[in-house]
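Sharing a structure here in structure tokens format.
Note that one protein chain is taken out, while the other chains of the complex remain in position.
Here is subunit A:
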Amino acid sequence: MEKSIESIWKNGFLDKNTIVIPKLNNLSNQKSIHIIDKFKRRFKININALIIFSFIILVISFLVKIQIMGVLIFILLNVVAIINKRLLKGLKKIDKNVSSYRYLKSFDAWMQEQIAFNMKISRYIYPYVSIALSSGFWFSSSFQKALDSLFEGYKPYITYGIPVYWVIVTLCIVILSAIFGARIYKWDLNLVYGSILKKLDELIKDMEGLRTQ
């Protein structure tokens, strides 16, 4: 009697030797390269996005006549882009001709260094952004007109030429953004690179587990 294809399949795989699981050669190397390449790509895209965004802000600020804010933000974004380009150079220097564990550890060390650095400058960046926005809007004639039309006959409280309430509110925001700048950066970082950093962490733990076994 002719065998059915179902029985050939079932009986054929009854012998466990029929299924020999191939060795996974170099899998951790491929994963390391994949993670770091993905990070590099995203990092480069973000730097370029910062530069493009700075120009867009600049043009828009001139169109809506809040040039002060536009110029200040333009300068800031370009400074951040230049700093991060320098940091990226450090990443390119990491030696690839080492084991994937050492490669990942070097990358992790670079990552921690750049996180620490960016957290430090974030304490100044966010207050700077607050001041740029505040002064930009204050000196903008179109914003003043909008305030006038919104609150008819609005007269800001000004002493010695200083808009007191406006300055107090701005100062509060500046202080808060200086205090929480590092945390805002961390939140932002997790939003953009969270998945990559998680994979990196898992991979390092995985390799450390293998090394101690």
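We adopt the following convention: a residue touches a chain if its C-beta (ideal position, glycine included) is under 8 Å from a C-beta of that chain, and two chains touch if they have at least 3 such contacts; residues count from 1.
The rule we apply is simple: contacts and distances are computed from a predicted model.
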Practice problem: From the list "Nucleoside-diphosphate-sugar epimerase", "ABC transporter permease", "Sigma-70 family RNA polymerase sigma factor" or "Cu-processing system ATP-binding protein", give the UniProt name belonging to the chain omitted from this structure. | Solution: "Sigma-70 family RNA polymerase sigma factor"
Quiz prompt | Residue of A:9, A:55 or A:187 touching the missing chain in the full complex | solution = A:9
Quiz prompt | Residues in subunit A touching the chain absent from view | solution = 2-3, 5-6, 8-9, 11-13, 15, 17-25, 27, 30-31, 34, 195, 202-203, 205-206, 209-210
